[in-house]
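All remarks here apply to the structure that follows.
The complex appears here minus one protein chain, its other protein chains still in place.
Residue numbering begins at 1 within each chain, and the chains themselves are lettered A, B and C in the order written.
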Amino acid sequence: MSAFDALNGVEILAVDGIVAVGALGLLLADVAMPAGNKRILGYCTLLLLALGFTATFTLDLTGTALGGAYVGDGFAIWCKRIFLAAGFFGVLGGMDETARIGPRRQGEYYQLLMMSLLGMTLLAGARDLILLMVSFELMSLPLYAMAAWGGIGTYPKRKGPLPSMELPAKTKWHRPAEAGLKLYLVGAVSSVVALYGISLLFGIGGSTRFDVLARTMNAGPVMSLAVAMIVGGFAFKIGAAPFHMWVPDTYQGASTPFVAFLSVAPKAAGFAALVQLLLGPLAGHTDTWMPLVLALIIVSLLVGNLMAVPQQNVKRMLGFSGVAQMGFGLMALLAAGTVAHTSGQKSEGLATLLFFLAAYMVANMGVFFVIEAVAASGRTEDETADEKDSDDTLAVFRGLHARSPGLALAGLLFVLSLGGIPFAIGFWAKVWVLLGLWTAGYGWLVVLAAALSAAGLFYYLQIARSMYMTPEGDLPKVTARMELGLAILLLALLTMAVGLFPGPVMEAARVAVGLG
Amino acid sequence: MTGLLSPANAAALAELPLLHIVVAAPFVAAMLLLFINDTKPLAVRLIGVAGSTVSLIASVAIALAYDMTAGGIQMTSSLPLVPSLGISLELGVDGWGVSLLLLTGLIMFAGAFASWTVKTRGREFYLMLLVLVTGVFGVFVSLDLFVFFLFYEIAVLPMYLLIGIWGSSNKVADAGPFKFIWKLLDVGGKEYAAMKLTLMLLIGSALIVAAMIAMYIEAGSTSFDLRHLEKTHFSLGLQMWAFPALWIGFGTLAGIWPFHTWSPDGHASAPTAVSMLHAGVLMKLGAFGVMRIGMVLLPEGAREWAWLVGGVAAINILYGAFAAMAQKDLKYIIAYSSVSHMGVVMLGAATLTVNGWNGAVYQMFAHGLMTGLFFALVGLIYEQAHSRWIPDFGGFAKKQPFIAAFFTLGCLSSLGLPGLAGFVAEWLVFLGAWQSAFSWWAIVGLLGAWITAIYVLRATRRIFWGPAPDPKWTDIRDPIGTEWVALWLLGLALVVFGAVPGLVMDFIDLTTAETLPRVAGQALEVLR
Amino acid sequence: MIAVNAEVLQLLLLLSAALFSLGVYGVLTRKNIIGLLIGLELMANAVNINLVAFARHQGGTAGQVFTLFTIALTVAEVAVGLALVILLHRSRRSTETDAAAQLHG
Partner (left out) sequence: MSHQTLALFVLLSPLVAAVVLFIVAPLRVRGPVSAGITIASTAISLGASVMLAMARMFGQSAPNVDIQAAWLPGGGKVLSTVGVYVDPVAAPMMVVVALVALCVQVYSLGYLGHEPSRDRGRYFAYHALFAFSMLGLVMAPNLLQLFLCWELVGLASYLLIGYYWTKPSAGQAALKAFWVTKFADMGLMLGLMVLFVKTGGFDWTVPPGQVLMTADAEVIAGLLFLAVVGKSAQFPMHIWLPDAMEGPTPVSALLHAATMVAAGVYLIVRAYPIFSLAPTVLTFMVYLGAFTALFAAIVAVFQDDIKKVLAFSTCSQLGYMVAALGTGSMVSGYFHLTTHAFFKALLFLTAGSLIHAVHSNSLHDMGGLWKKMKPTGVLLIIGSLALAGFPMTSGFFSKDLILEELLHAGHIVPLIAAIAAAGLTAFYMTRVVMLSLFGAPSEAAEHAHESPAVMLAPMALLGALALVGGLLHGDFAKMAGAEAAFHITPVGIIATATGLTGIAAGLWRFSPGKRAAVGSQWVSAPMRFVTWLTGNAPVDRAFALFYRRVMLTAAAGVAWFDRYIIDALINLSGWAVLKGAERFRRLQTGRPADYIYAVIAGLIALTAMGVM
């Protein structure tokens, strides 16, 4: 056995390599580059991500590497595509905002984003507890920093939840800092908890390798404890209730284009991690984890839909709606688990999960970008996003149909997609998930989910209402900046095109999980 | 409409992609509108009219091309959408579809003209309207359950914006002890109405999704094709819950009691053409869904639950009629009368007899024409009087003799006067009800028709008859210009299809005769 | 070196659980973010004890490697945390958790 055996098959890490090298390259370029035109770094990032995305199609990334700790399969590749696409759109749509927040430091933002993406892409193929945790943290840590990205502003008097917390007028307050801190605190606790659970798994199974664990682990109370901690820890990442508390606050506090990224890519990664573990070494112990997932689904659906109802801040509303959406993702997992449990086979459940994540990515990023486009038009040049306290309430959309018909139409399309209305991509995602769930035998859950999803239109339609039914007053016309506009256009086209002809994409998702 | 074309010509006509045209025309028109400047209202209207005209012509052509001797589903075409799930854009039309396409074409054509006077944001209005009608046409020609559902949702959703933007708020009853609720929800407001309508219908469709998925899986998870599903014999267990699920899901749109409450507020708030389309056509989608999907695919379920379907329909008939009688807002009267008349449709469906089914489908057709006419008239009155409050009216026939005449015509069809389309439908439904296992339904239906006579004619008298109108109504007048189109078209259609019901009934009867035996089973043999 | 047999492993696991619980207690009760981070460290160290104990019990190196990684991860995590604390302190002159409680509802 040669020392280099571990490098066998390392070519399947090509995409991860591109991202890693890109991240380091950006770091170097950032240092070398004069302060004036750091925006070029953004375009470089776009190029890199596009390159990586293309590579997932052109290169054969299937196989095993790192001595079995890393496996490239259809699922992992598909996940990578979602991450890279999310990164791509995140950069594209956020370019202006990033440049505005820190014109001289925008390179850091792109580096952090690339680092986080590296964590995600590695996570998608991890078959080893160590690699799983390392890549998980690699993904998480930059996000904490990015969430807190932004300037310090002064705000009008704000009411706090308690009298002692009320801020006097004109207090300096760093909204992104609060967003980052909350994400961090909940995230850190959760990841340590998950880590503890993983350490227990290691103890039970005696190995860090999934394939070994799958053979050696025995069910028991310790395992139940471990699984609960792992599920809980990762549920934080996907923002499933009751581990969702950071979601609305971070969404509201952080800069909108970042939230667009945060709301989709890490969640997809969280699902990837859950799938690796629960349908990998724990595939034989579905009785242990499926009740937990079921509980998370129900709580998420109820809490997310209920809490979204009274929100006036669009980003908060989307945060809660995202909690509910994650219920759908978990349903796909549940369906996949059931089939794995009963027949030991890969199932459509995973394919539905992939398709759902992609659909969610497209529509959710689209909404956030529309918010950003509208809010950005209300800002003056020297204002940064976090300084204006109210630029993302429902009121900013007033009369958008007249101020920018195109944006309004795109926004309508995205919220309808999120609401699961036909001929938008989100509809197919939800229906396919429900289809899988029914096959798995959770008919009652299908009815509950479908009904709550329809009821969820109440708050999605609030956005439509604000855009189409309220007079614009003296609000100015809106024009999205070029990059942002392009991102919105692309996402809208995707929503429409896949919504009209979902067949090929769904087929691809099936192929990715080894069906069809 | 049989025999108007020679078989050769009809066959040649059937070769054209008529079904695609009928669905695509409004959609293409809607897409065209995206590129039209809102400052050119005439161009917008003309495109709207053009889209609906093409659909109307195509639907007439479909009726002409349909081969009566062959029957069954014709003009089929297929375009796979999601091969792995067996979802494909299967189009085809049967006799029911032909008649309802014709109805939709007529109503939409009339509606395009009735929307002539939409003052603000006409482009978006026509766009939404055309998208909505695309969905309606789509439902009637879909042979794939999933695509059926897709179009169904498309037809339902634009209502939210159409009512919310162009609607009007209503004066509703005093809040009484519910002031805290009324205030929070803004009961009577157009946005309230729009939201209530949307949520109730979509939550209903959650049940449809569940039943649809269950049927798909039990049929082997290979295809949503209705013809495939029809061949499947679903287990009794599934039928016993899936049928009521479909009934409530689709029935919410058909206004079944007690899930009808979106209807009065929604119809009263909606702008003219939207009310016309919604009450005239969309509510029929619900009933069509119950019959075409629920009953045809789940025959045992339909048989087992017929008592409930018909019982609730009987409640609908009386309840809607009585509620209409107590209304003072003209649109609420029409809206509640729709609840009552849709009860007739559901009653006919529940009888599971040839006559009942023929009557049910014909009632969809007749009620569509009638209620379309009504809402067009109410729109005209409202536009001129800026009020729908009947106690303020009186003597309008002096200034609006033609509106009065057409309104009376609508009323007469509504109360089931022979010679008008409404009678044929009601008569067949009641006859079917009498033949069914629950004869008392027929008596309820007859009583409902009588109560209808009371409230519609009372309203007519209060609005149009009596001494010269109050001086404040100086501006009211008879229709002018394009306003005539809806009135003459729908009014004449009521008479023609009432006097010569065979024009449409031949189509309906063909499909009924083909599909009923599998639903009614032995019952059919006994009855005729 | 002490051999870690089953009894010892149990003791070690209990120790780790106790430490973890202490950490949780700290995380829940500290108002100061620094204190909270210390609690977090305790929890992370409980993980380390687990890993080391298992590694010794089962033999092999994987556990020890894992521990090393865990230590690194914890350090990185706390480093980011402290940076955020500094950011908070800059704007609010406070390191209490309640200083970051304006986004709510």
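The criterion applied here is as follows: a residue touches a chain if its C-beta (ideal position, glycine included) is under 8 Å from a C-beta of that chain, and two chains touch if they have at least 3 such contacts.
Being a predicted model, the structure only gives us computed values, none of them experimental.
A.B. asks: Counting contacts across the entire complex, name the shown chains the missing chain touches.
C.D. replies: A, B, C
A.B. asks: Can you say which of A:A126, A:V231 or A:A410 touches the chain missing from this structure?
C.D. replies: Considering the complete complex, A:V231 is the one touching the chain left out.
A.B. asks: Out of B:R123, B:K196, B:R303 or B:H367, point to the residue that touches the absent chain in the complete complex.
C.D. replies: Considering the complete complex, B:K196 is the one touching the chain left out.
A.B. asks: Among C:L19, C:V80 or C:A100, which one touches the chain that has been omitted from the display?
C.D. replies: The single option touching the absent chain is C:A100.
A.B. asks: Touch as defined at the start, partner being the missing chain; which of B:T272, B:Q384 or B:Q435 qualifies?
C.D. replies: The single option touching the absent chain is B:Q435.
A.B. asks: For chain C, which residues touch the unseen chain?
C.D. replies: 24, 27-28, 31, 36, 97-98, 100-105
A.B. asks: By the contact criterion defined above, which parts of chain A meet the unshown chain? Give residue numbers in ascending order.
C.D. replies: 160-161, 165, 181-182, 185-186, 189-190, 193, 221, 224-225, 227-229, 231-232, 235-236, 242-243, 245-246, 248-249, 288-289, 291-292, 295, 306-307, 309-311
A.B. asks: To test your reading of the contact rule: which positions on chain B touch the chain that is missing from view?
C.D. replies: Answer for chain B: residues 172-173, 176, 178, 180-182, 184-185, 187, 196, 200, 258, 261, 264-265, 319, 322-327, 354-355, 358, 395, 397-398, 402, 412, 415, 417-419, 423-424, 427-428, 430-431, 434-435, 442-443, 446-447, 449-451, 453-455, 457-458, 461, 464-468, 492, 501-502, 505-506, 509-510, 512-513, 516, 524, 528 touch the chain left out.
Heads up, the rule we're going with is that only the chains that are shown with their structure count from here on.
A.B. asks: What chain pair shows the greatest number of contacts?
C.D. replies: So the chains sharing the most C-beta contacts are A-C.
A.B. asks: Centroid of chain A to centroid of chain C, CA atoms only: how many Å?
C.D. replies: 26
A.B. asks: Please report how many Å separate the Cα centroid of chain B from that of chain C, as a whole number.
C.D. replies: 65
A.B. asks: Please tell me the distance, in whole Å, between the geometric centres of chain A and chain B computed from their C-alpha atoms.
C.D. replies: 43
A.B. asks: Residues of chain B touching chain A in their complex?
C.D. replies: 80-85, 87, 121, 124, 149-151, 153-154, 157, 160-161, 164-165, 191, 195, 198-199, 202-203, 205-207, 209-210, 213-214, 216-217, 221
A.B. asks: Please name which positions on chain A make contact with chain C in the complex.
C.D. replies: Touching chain C from chain A are residues 129-130, 133-134, 137, 141, 144-145, 148, 152, 158, 160-162, 164-165, 167, 172-175, 177-182, 184-185, 188-189, 191-193, 195-196, 199-200, 202-203, 206-208, 248-249, 252-253, 311, 316.
A.B. asks: Inside the complex, what are the residues of chain A that reach chain B?
C.D. replies: Result: residues 401, 416, 421-423, 427-428, 431-432, 434-435, 438-439, 443, 446-447, 450-451, 453-455, 457-458, 461, 464-465, 468-469, 501-503, 506-507, 510, 516 of chain A touch chain B.
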